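One chain of protein is taken out of this complex; the other chains stay put.
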Amino acid sequence: MPSESSGGALDVAGLRSDFPVLQQEHHPGVPLVYLDNAATTQKPNAVIETMSDYYRRYNANVHRGIHKLSEEATAAYETARVILKRFINAGSKREIVFTRGTTEGINLVSQTWGRANLNAGDVVLLTEMEHHSNIVPWQLLSAERGLRLRYTPIRADGALDMEAFRKLLQEEPVKLVGFMFVSNVLGTINAAQEMIRLAHEAGATVLVDAAQAVPHQSIDVQALDCDFLVFSGHKMLGPTGSGVLYGKRALLEAMPPWMGGGDMISRVSFERSEWNELPYKFEAGTPSIAEAIGLGAAVEYLNRVGMAAIHRYEQEIIAYALERLTEVPGLHLVTPERAPHGAVATFTLQGIHAHDVAQVLDAHGVAIRAGHHCAMPLHERLGLNATARASFYFYNTLEEVDCLVAGIYAAKQTFSV
Amino acid sequence: MPSESSGGALDVAGLRSDFPVLQQEHHPGVPLVYLDNAATTQKPNAVIETMSDYYRRYNANVHRGIHKLSEEATAAYETARVILKRFINAGSKREIVFTRGTTEGINLVSQTWGRANLNAGDVVLLTEMEHHSNIVPWQLLSAERGLRLRYTPIRADGALDMEAFRKLLQEEPVKLVGFMFVSNVLGTINAAQEMIRLAHEAGATVLVDAAQAVPHQSIDVQALDCDFLVFSGHKMLGPTGSGVLYGKRALLEAMPPWMGGGDMISRVSFERSEWNELPYKFEAGTPSIAEAIGLGAAVEYLNRVGMAAIHRYEQEIIAYALERLTEVPGLHLVTPERAPHGAVATFTLQGIHAHDVAQVLDAHGVAIRAGHHCAMPLHERLGLNATARASFYFYNTLEEVDCLVAGIYAAKQTFSV
Amino acid sequence: MALTEQGRTMDDMYRELILDHAKNPRNHGVLEPCDVEYEAHNPLCGDRLHLTLRVDPSGRITAVGWEGNGCAISQASASMLGEEILGKTVGEIRAMSKDSLLEMLGIPLSPNRMKCALLSLEVLKIGLYGREAWRESEDE
Partner (left out) sequence: MALTEQGRTMDDMYRELILDHAKNPRNHGVLEPCDVEYEAHNPLCGDRLHLTLRVDPSGRITAVGWEGNGCAISQASASMLGEEILGKTVGEIRAMSKDSLLEMLGIPLSPNRMKCALLSLEVLKIGLYGREAWRESEDE
């Protein structure tokens, strides 16, 4: 029983019963083994019900209404902001900007802070393991401004080359350091706190892509001291279309707005406009109200389970998964075996393309992902075309790891390798 | 019975039973009369259930997954696109870009098409009745580029001054014409088709803010021949966080992307990226999946009710509302009385501020909106500070108009005017 | 629907004193010249308040004048606050909290109406002590 092997901390069987998707058969007679959590997680009843309740009982536009429905919707929307603020320990709820997800958060920063602060020749230092969402926005800005994009290399063991990072910071002035907290392919957990300290010493502003970190471990933005931190709600039990940009208040205050429209202004005339205070300056138009409220419910669920317990249990699962996977002949682990790393196991199988592995696994009820996982440059760097990725969340079990491995053997049989 | 007085076309009582919010009491003993539909509409069970079903049964990320959940989610997401395409009669589903709402749609156009096509001194012609979301994005771009923003004036009767519009188009070359199809304050239905024809004759590109049009009447973008058309899902029974940008394919093809990230690329390397085909080029990152699917369900509901029947019935309601409101001493109608106009009745009451009217109405169960309705320049132009707005949808009844009027008399009594 | 809870709440909100201040605002009109001046808007509803003060060398408010537009709550709040601070010192006013203003109004307010009620205090505090001081008074 996973819930016992985690030291009694997590009642996984009990938790699983909160998730409708996990109750169903993937195919007739074949239970679903959902191992695509890095792409998106499943949602507990509490989140689904919270959103339905909004639509059934107090659906209204926020901030401007005097009637009771709008008052209640506004209160719920702003309460969600406070829940998120506490979850990452921001200094003020004004530092929590609701977004559609990680991608929108990074684009908001690149198109506002970036346009205001980055000019021809300025260096933006990323890493070789970044997700497309932390590469392409900077390339887009660079096409406009002529920036110099640099990438901290990874070592053979899948960790970031910290020596190279230090050197790159010293070689020339770096304006922005952007990096992922946890890799969605390698599972590497970067030394975020140290990287932020080094970047600040070098005078750089720091953006952290925490899409794969916030769902899996406790985060304290004040302790980290990052300038910006972004994540997606749908990867942490929350609804699609939800996410957060955290930014230090002084930075957000100084930034120009991004989108124009209702709610983000304090006054509009035909000639000019004045901006509303934080965070509304960055939330133009009717926001994703049900989504923010749903994300708040997701965080409350995570708080009840406990982020420390989640992290501990996932370490156990991933250790077991890596152990089992290394036993498979012809299986090459892309995920390095050294700890600590996130709940992601990425691999290739000799003689079978990753898509075909995923297809055979699907027939066995096991949902994984195959491809480049929005990290083509990393794959090119690793000399790989496509990889297969099993990614876990706290509701997965050791038995499900066994199903994964059984499915891989079945694929080998189909392809006679 | 409203359903009979509408010529038997609409079974309003039956339709109302599909909307959970409409079943409840606003205060103990006081039923809800929801007349804030221009801000956001209520949602039928079909929409709420469609989204819950996604989360309960086939929640997964789209486009990249080989497993069955992702296949089903992708199919549902893309089916929603086809439903929307048919609803506004776009030429191709590639012309349907999912957005968070009207505001994001306009900002997408201003920041991509606008940046690529508008330069110092270029004229953008808007109207005096625009919502902030069709003013501020152009002011933001103008701050960057030095555009000249012009506004077609409104006449005393609340209609757009078409003479002035023609003259403004001829006086100097106009690059972009942007206007609202239906005013969210005046209720004016603009002569969209003629305006688009005139604008095209003058060589301008045309963006239509159809936020208050698409929910209430049948729209055919090919017949209109507009270049861009935007609207919000939440104002037409759909979820928050949903909306559509329609753009002519050739224009969308020629536009640079807006946000960078996953899904919008075809290849990424450390140095550069290539863009994915339409509409994905404009849908960076994990999209609002449940929201798009929910919007599809909303459109299917509207199709079942019938847009022509909805429009006819709303004309009846608004005619009755204006008739009853004009009877109230001291009530000044901001909404002009001439037809045709949208289902919006905006007014001021002598001696009572609009907020106080809304507050008293709320105590009587009637939810309306008070303020500037995100149209401060229009209010300034009309010499008004704040107005009260009752806005209707097909589920409202003539009896609810009576409740509104009774509430207004109660407010007059409270304030002794 | 005579005496529902909401009917009572509403009657409370528009009790006589509030309506009297709203209809007959005290200290109405802008002072020229003045020692302190600030204007702010409530972006969500368009309420506007322009406040002017005269302060003597000892820091005492000797004259209050204001002008603006908004709902009965915001107007009554400005009128009552103006009466309240007249004769007080800038130091004494610093201690004035949101709660004390709401107590003075003495009416039940929903969160969105709270903004109408607090606009006068915001204008006063920012005018006297600057934006930062007002920010600090915000809860999380």
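When the chains are written out, they are named A, B and C in that same order, and each has its own residue count from 1.
Note that a contact is a pair of C-beta atoms (placed from the backbone, for glycine too) under 8 Å apart; a residue touches a chain by one contact, two chains touch by 3 or more.
From a predicted model like this one, the values you see are computed outputs, not experimental measurements.
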Next on the checklist: Quick check: which displayed chains does the absent chain contact?
Outcome noted: A, B
Item to check | Per the touch definition above, residue among A:Q23, A:N119 or A:N385 touching the missing chain | outcome: A:N385
Next on the checklist: Using the touch definition from the top, which of A:M259, A:M376 or A:V405 touches the missing chain?
Outcome noted: A:M376
Checklist outcome for this item: From A:K85, A:R150, A:H364 or A:K412, the answer for touching the chain not displayed is A:H364
Checklist entry - Which chain A residues would touch the chain omitted from the figure, given the whole complex? => result 27-30, 352-356, 359-360, 362-364, 370-372, 376, 379, 385-386, 414-416
Checklist entry - In the whole complex, what residues of chain B lie against the chain that is missing from view? => result 63-66, 68, 70-71, 74-75, 78, 82, 85, 92-93, 265-267, 276, 280
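To be clear about the criterion, only the chains that are shown with their structure count from here on.
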Checklist entry - Which neighbours does chain A have in common with chain B? => result C
Checklist entry - Between B-C and A-C, which chain pair is linked by more C-beta pairs in contact? => result B-C
Next on the checklist: Need the CA-centroid distance for the pair chain A / chain B, whole Å please.
Outcome noted: 32
Checklist outcome for this item: chain B to chain C, mean C-alpha position gap in Å, rounds to 36
Checklist entry - Using mean CA coordinates as chain centres, what's the chain A-chain C distance in Å? => result 44
Next on the checklist: If I count partner chains per residue in chain B, which residues reach a count of at least 2?
Outcome noted: 27, 355, 359, 362, 370-371, 376
Checklist entry - Using the touch rule from the top of the page, what residues of chain C touch 2 or more other chains? => result 44-45, 113
